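Before I ask anything, here is the structure I am working with.
Complex shown without one protein chain; remaining protein chains in place.
Let's look at subunit A:
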């Protein structure tokens, strides 16, 4: 890259006021008045939130703050009750999940969703966009898509090597360990040629060594120009990796800012650190919340 992206990125972000809903110089994802209610419960009401292009933005908050619900709404896996959101300058409001992904906004899930009886390679190939052989009639005529398929295979192999999954390429994905599944899901998301990744608790249930490896991968992706937004509730992870942190509590956005300002922020301390943020059943609660709200 010509200019050092790390310097320019932090340079541009440090000039921004750390207050919730602040405008950013080059926002990729913009949300306005996004609302989601379940019966009488307001799960999400975000007045305004922008995600700066080329950065790692962490979305944090205590359990039940609405982080995953906001992810689900924006990625098309849940309906909003109101609000608008746009991606790369074009409206994205209400787009179904598959269109959101085709626009370049690709998400992963807190509980990995590997395609067990497809091979590791097939898991990646599936994600490749613009496949000629995905329509019924061309699918019958192999010469129409064979060349493209080889190209996809080359890219898939590169990604598998990058995530050290190369030797497992022809195994069924269902035989992978939990950690390998996390890596596979990340590789698969990249195969979809994303402009921005939405990672839902990528470090949940992952051992410390793999957490470090995942953090390294995410940082490198950002350095290559990808925008990353991830949900997390472990503050240590957030402080180390993110360029910007947005904090949600009770469905609202309560604070925004560079990581070092967040720990001192009174709203965050009240809303988040004041509560018991290290409850052992935290992960499970989050899991059932995700499952219950997807359909």
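Everything that follows uses one rule, which is that a contact is a pair of C-beta atoms (placed from the backbone, for glycine too) under 8 Å apart; a residue touches a chain by one contact, two chains touch by 3 or more; residues count from 1.
Convention: contacts and distances are computed from a predicted model.
**Student:** Looking at UniProt, which of "Zinc protease", "Branched-chain amino acid ABC transporter permease", "Iron-sulfur cluster assembly protein SufD" or "3-isopropylmalate dehydratase small subunit" names the chain that isn't shown?
**Tutor:** "Branched-chain amino acid ABC transporter permease"
**Student:** Please identify which residue in A:94, A:129 or A:179 touches the non-displayed chain.
**Tutor:** The one listed residue touching the chain not shown is A:129.
**Student:** Decide which residue listed in A:27, A:114, A:242 or A:265 touches the omitted chain of the complex.
**Tutor:** A:114
**Student:** Spell out, residue by residue, where the missing chain touches subunit A.
**Tutor:** Contact residues on subunit A toward the absent chain are 75-77, 96-99, 101-102, 106-109, 111-118, 122, 125-127, 129, 131-136, 139-140, 142, 145, 149, 172-175, 188-189, 192, 294-295.
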